[in-house]
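A single protein chain has been omitted from the complex, and every remaining protein chain is retained in its original position.
The block that comes next holds chain A.
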Amino acid sequence: MATVAVSRPPLGGFSFDNCKRNAILQGEANKVGFNLPAARKTGTTICGVVFKDGVVLGADTRATEGMIVADKNCSKIHYISPNIYCCGAGTAADTEMTTQIISSNLELHALSTGRLPRVATANRMLKQMLFRYQGYIGAALVLGGVDCNGPHLYSIYPHGSTDKLPYVTMGSGSLAAMAVFEDRYKPNMEEGEAKQLVHDAIAAGIFNDLGSGSNIDLCVITKGSVDYIRPHDEANKKGVRTGDYKYRRGTTTVLTKAVNPLDLELVEESIQTMDTS
């Protein structure tokens, strides 16, 4: 092993060492007509709505890798803090890591201030991080929660812009879901009404967009309680097989039967314990 001559001590964080190599490999692969594997995305429908006492967040559960469904039942509603949850669309790894980092930071912040964290704090942390990386972190988020100032709902785009609105949708199925919201949203709804509205919006995304599918997950956040309903509804059920190709015993008649016993001697017996630590 050769010692690498470094003059400065190494820093943590992203390392751009392989970018040039990747660009060269991409160029070479394109010349031969071969595609490098695509990142797993959550071509998604996520949405949220503010109702009288809190926030309802909804998401589908399909994760895609190009044209293939990578995960039929993935969880897109991520925990940020006991009173704040976040739905994530875009590159699956990016949404996962970003929400986990912000959740840790918010926990440390809450321990330091001694108060329940606010949704605006989470929003500010997320937008500053996403802007720092100029959109290269592909995470489009719907952030919702209830804090001391009431219920709040934000949508956060990969480049770092945010919107604070009473109802938001993100992902590839966002237009289908937004159509349902625009038709039936009214301010100060009851919880049941809000859940039905979010359910219908996600269902619209599931049935009209190829990137969304499988089940509908809901998360109802009110002051002091969170109801994470997973799954709320299985919109796409896998069918049950109606036919059976197994043959009964006796379908084929047996003409002759010959049995040859094999005499084996036990020569040596040894026990090796498996390392299960």
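By definition in this document, a residue touches a chain if its C-beta (ideal position, glycine included) is under 8 Å from a C-beta of that chain, and two chains touch if they have at least 3 such contacts; residues count from 1.
The rule is short, and it goes like this: contacts and distances are computed from a predicted model.
Enquirer: Given the choices "Exosome component 7", "Potassium voltage-gated channel interacting protein 1", "Proteasome maturation protein" or "Protein BCCIP homolog", state the protein name listed in UniProt for the chain not shown.
Expert: Its record in UniProt gives the absent chain the protein name "Proteasome maturation protein".
Enquirer: For a quick check of understanding: of A:105, A:196, A:222 or A:236, which residue touches the chain that isn't displayed?
Expert: Checking each option in A:105, A:196, A:222 or A:236, the one touching the absent chain turns out to be A:105.
Enquirer: Using the definition of touch stated at the top, determine which of A:134, A:161 or A:225 touches the missing chain.
Expert: A:134
Enquirer: In the complete complex, which positions of chain A touch the hidden chain?
Expert: Against the left-out chain, chain A lists 2-21, 23-24, 97, 101, 104-105, 108-109, 112, 129, 132-134, 136.
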